[in-house]
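In this view, the complex is presented without one of its protein chains, the others remaining in place.
Labels run A and B following the written order; every chain starts at residue 1.
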Amino acid sequence: MTPAAVRTEGLVKQYRTKKGVQTALNGISFTTSRGEIFGLIGPDGSGKTSLFRILTTLLLPDAGKATVNGWDTVRDYRQIRQCVGYMPGRFSLYQDLSVEENLAFFASIFEVDVQKNYELIRDIYRQLEPFRKRRAGQLSGGMKQKLALSCALVHRPAVLFLDEPTTGVDAVSRKEFWEMLHRLREQGIAILVSTSYMDEAGLCDRVAMLQNGTILAIDTPDGIRKAFRRPLWAVKVKEMFRLLNALKTEPFVESCYPFGQHHHVVLRDGEDRSAIDTLIARGGYTDADVRPIHPGFEDCFMQLMK
Amino acid sequence: MRQLWIFVRKEWYHIWRDRRTLLILIGMPVVQIVLYGFALTNEVKNSNIAVLDAAQDASSIALTQEIAASRYFHLREYVRSPRDIGAVFRTGKIRMAVVIPRNFRQDLLHTNHAQVQLLADASDPNTANTLTNYAMAIINDYQSSLNRNEPLPYTIHTQLRMLYNPELKGAYNFVPGVMAMVLMIVCAMMTSIAIVREKEMGTMEVILVSPLRPFRIVIAKTIPYLLISVLNIASILMLSVYALDVPIAGNIWLLMGESTLFTALSLSVGLLISNSTKSQRMAQFTSMMSLFLPTLVFSGFLFPVENMPFPLQVISNFVPAKWYFIIVKDVMIKGLGLWAVWKETLILAAMTALLLGISIRNFKIRLS
Partner (left out) sequence: MPDTAVITADRLTKRFGDFTAVDAVSFEVRKGEIFGFLGANGAGKTTAMRMLCGLSRPTSGNASVAGCDVYRQPELIKRNIGYMSQKFSLYEDLTVRENIQLFGGIYRLSNARIREKTARLLEQLQLEKQAGSLVRSLPLGWKQKLAFSIAIVHEPAIVFLDEPTGGVDPMMRKEFWTMIYGAADRGITVFVTTHYMDEAEYCNRVTIMVDGRIEALDTPARLMQEHAAGSMDEVFLNLARKAKRTE
């Protein structure tokens, strides 16, 4: 059995503020392996950044333990710091150094030659090449992200920690970024990514849904969707707001949320779509469209939140 | 109109709720008035002087007592021979010496003329001037009192000698002061800002997660400032020698060595500040409050320390710039050697070791 790339057991992290004690992580346990993209999906404040900082040895947990590549994050921080790549939440490279200067700098602090692992970053760096003399601060969001990834990979880390790498980045770059991650996975690197975009859950091998420092579910994306278990209905009419308010008060509705073009409705056990159809007919709604749909990750998350 | 009032009220809330800024806005003027009003003064009182009374006759003793009685002077010691005068100035214990020659009274009685010599430590030309003026005024008074009962006027000629800085150049005092300031500020503030900037920008996070030892990060941060400081010192010295005509009386290598020590001290202070601040703004603010102002006020460069009330004099002992200022004046202006400044050097070295030790111990290898 391949050793775990990252293993956490009951991690707890609390912050003391003027208002009292805030719990960022409330007993986090999971295991990831090499060659796997493990996603941490959750909104702001769910604890993703605190978790990553503990795993990269930048913070000490208040309870629990964690190992990265077999090394303990508290005791063996030096060894961990040699074999991981880290991309923190916001752009954290040197704004007034050029692209190539940044890369050379990170290569040197990891005591490697840029050439040595160039294969690994070639696809990514190729896009940066035309801008290699430009100051990092003057790159677009997508380019900055590619540079940060290159710098994190230049020493061929065993584990890659990416904290919200796609936040604030344009859709095209986001797509390209995930394609790069999939190629990296083939190289056997263990990748942990955090994101607040629910739909990116589908791009990972396994996913942990995080809310308020607690893991709501860990599974493959398919597994999470299957766990939804209840039939989900997408309902659309011309008078969406009125319908939303009406559905929310109906006893046969377990939950009803606006999802843009449709409202997503979960009915109570034993009910079926006839209840919805009747309501629509009686309410005089027009242009009705009711259809069953498969739950998306947002649906799953919201159900888990309750 | 109502909108205006609403906005004013909102601004008031902002100010009131930012306690730190409020403290400065309201506390600062109070501190300044107290400090400047009561403590800091250019006025000279109780300055240490020495007297060489070669005559030891009724007149010389009377004159000496007049001088000693004045609130401007504090007669610290009697000097026995002219040879000792140089020594007593070199120790920095006195600011002025009054030399009364032999046969003072006899000269007065028989020739109606007598001489008194005043020697002043002009490395601080303003104080030297003030002291000699006071002294001359007292001597004139004494002269007038002698003349009251006599038909022929007695004249006491006062000869002035300004030691170390015969032309009373202000630069002699201010070059060492500037050196102290510059080193303190460049090294401490800039180092602390440079380190805190990494924390603020987030790059510190990334470089900590690497084989680079945190201590090396710190050293790497300080080296450029060390070099810049050496450059600064060199340029200040060159300018003062060639442009201001303030020669370096003592050993230039000793001067550079002491400056390097002081630089190391300032860097350690910068490190200490950077350990405990999170933002560049705070680093700047802390540097200003804890370095710039105390250095300006307590180093002795603007306000002579011995004129301050005792509690402030005690405080000044903790300001590293005070000791460096003495060293630079002694070496550069008075031309003294290590044997004269060893005590101050030791103090600086001890401070450096202490601060460095604390910063290293406190340097955070993690965030939080």
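Following the convention adopted for this analysis, a contact is a pair of C-beta atoms (placed from the backbone, for glycine too) under 8 Å apart; a residue touches a chain by one contact, two chains touch by 3 or more.
These figures come from a predicted structure and were not determined experimentally.
Peer 1: Check the whole complex and report which displayed chains the hidden chain contacts.
Peer 2: Contacts of the unshown chain, counting the full complex: A, B.
Peer 1: Just name the one of A:131, A:177, A:233 or A:285 that touches the chain not displayed here.
Peer 2: A:131
Peer 1: Which one touches the absent chain: A:61, A:142, A:165 or A:221?
Peer 2: A:142
Peer 1: In the full complex, which residues of chain B touch the absent chain?
Peer 2: 2-3, 6-7, 10, 13-14, 17-18
Peer 1: I need the residue numbers on chain A that touch the omitted chain, in ascending order.
Peer 2: Output for chain A: 19, 42-46, 131, 139-143, 167-168, 170-172, 175, 196, 198-199, 211, 240-242, 244, 257-261, 298, 301-302, 305.
As a convention for this text, only the chains that are shown with their structure count from here on.
Peer 1: Write out the stretch or stretches of chain A touching chain B in their complex.
Peer 2: 53, 56-60, 77-78, 81-82, 84, 86-95, 106, 109-111, 151
Peer 1: What does chain B use to touch chain A in their complex?
Peer 2: Interface residues on chain B, with respect to chain A: 201-203, 205-212, 365-368.
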